[in-house]
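Notes for the one structure printed next.
Apart from one protein chain that is not included, each protein chain of the complex appears where it belongs.
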């Protein structure tokens, strides 16, 4: 059987000067290129389809199928756009990946662009990660110098240019059509679909938009074969993925494992919840995925397992909160985030988040009444599925799930006349205090 | 005051990187920030002129993205993550402490005292994708991982005094304007500073190394039947 952890993308991270071409090449990097160029483009697409790779940006759409939607009879240029706008609260995998192993992304971009017949690719990196941008810029430069990019790559006759594009601060640009707007120099507001980007994306041309981790997984699939990738994971959620543990665990960090691992297993590896505390709630894949609790420790962390538990696998951003954390405070803060990041285009998200924050803030201060919980749920009902894009949906996840699991805690705020928690006990340094 | 010829040339160069020049707008606005210290009406006009769009359209973009500033920021712009996880882990306390220490509100520039080499501004930021290093502070968009209130105060004082401060996962901190220039696509040669990964990033890998865990050996995996996984 497969080992519990399966470092592939993270495997470079402890290598000396891992971000350099030399280090990457020494580990066998860029060998996938010639193999890919030796295959037909459609065969590459088939291989990715066969691997079962599903989008690692949260939605889990089969990557190979996405590529096959590109209409190859369309005379317009085709584009590959890498979504490196990692901004979902709790999600922190693409950033260390690009910092420690930027070349695997570049290699993935080359193979993927080849498959969809794109001669221009863009890596859209959120602007707030300066050093990551440096590393990716440098990797692209090195790849050009080594002949992995530019004209007639490796004598294959295939040309590719990559532009590294820095964003400027907008969570919504993680939504693929909003990202395209940003990449076209516009306000990052989602576009009407259809037409879908595969048909009319960047510059109204056929465009594939993939998450960093999805693209970075492609070289390993080509090098080792679809069956190798599919041998990991579960039936419908194949392969490996990076699981990001954060919060009240002893060893927060990145754990690359086959899909389907459980939180209990991950917590064991991470040394458990911090000393003297218990798991209270967690997010399986960022703040937009409904909260789960200790009763969900054994669900397989794959698309189906988490879905069956009423949440979503998302980006495998496992934010762990122990019993010192006030769920109302946590949810209010996330809601303030969604309000801040709402693009403003549609009414439910723009006005709904404005109102949700006020209702939650009142509850958190111990004001309002139990009826406000029903009001909150009704507000969520009027936002979920009514907004233009998924940001509005995401904003309702923490609220409705927290009321589902922690209704009494909301009510405790009312009876207590405020928040009954001591926030100081949740801090990273609280453990250093004497436990009373 | 109009932008100088060098800047205008570089703005055109950025626009030229893309199949359609308007795509250059985001990096172009980063570049004008590196020159002007913020997005000025002149800069908006210059971008509009180069991209042949209206100043209102540029303005719409410049006001949409939070990294664009319409007022001066410090040589070192300190962003404290107060999204839920970092807030819970102590980000709120760090932000409060810095506000108090610098005597500023959110997104404000602290007074440059006599003797200060550099100025500092403070802002609370949303999740910066470093949750495993919580609580996180960003200085000119470089990671300052695992911060404490006291450590953050010492850090801003060191910055004001002109001492070298190193990112926990990156190089010696450069100024905000220098950082903006890199974001515009003009590298500064600091790429090889800093580590490959921070300690938390390596948490899983270290366990795998200890226990000898690996991804399966490709040679040992049977070849997949066509279409088997195709759904």
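A and B label the chains in the order they appear, each numbered from 1.
Going forward, a contact is a pair of C-beta atoms (placed from the backbone, for glycine too) under 8 Å apart; a residue touches a chain by one contact, two chains touch by 3 or more.
Throughout what follows, contacts and distances are computed from a predicted model.
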item: Hidden chain of the complex, named as in its UniProt record, picked from "NADH-quinone oxidoreductase", "Formate dehydrogenase", "ABC-type amino acid transport substrate-binding protein" or "Sugar ABC transporter, permease protein"; value: "NADH-quinone oxidoreductase"
item: Chain not shown, its touching partners among those shown; value: A, B
item: Chain not shown: contacting residue from A:38, A:71, A:344 or A:420; value: A:344
item: Options B:8, B:55 or B:158, residue touching the unrepresented chain; value: B:55
item: Where the missing chain touches chain B, by residue; value: 41, 44-45, 48, 53-60, 63-64, 66
item: Residue ranges of chain A at the interface with the undisplayed chain; value: 170, 187, 189, 192, 339-348, 350-355, 358-359, 362, 367-369, 372, 375, 378, 381-388
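Keep in mind that, in the parts below, only the chains that are shown with their structure count from here on.
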item: Partner chain B, residues of chain A touching it in the complex; value: 2-8, 10-20, 49-52, 62, 77, 86-92, 94-96, 99-100, 120, 126-131, 133-135, 137-138, 141, 163-171, 182-188, 203, 220, 223-228, 230-232, 236, 238, 240, 243-247, 251-257, 269-270, 287, 317, 319, 321, 325, 329-331, 333-334, 337, 340-341, 343, 423-424, 426-429
item: List of chain B residues in touch with chain A within their complex; value: 17-20, 22-27, 29-30, 51, 60-61, 64-68, 79, 82-85, 87-90, 92-93, 125-135, 138, 140-143, 146, 148, 167, 169-171, 179, 182-185, 187-188, 190-192, 194, 196-209, 211-216, 218, 221-224, 226-231
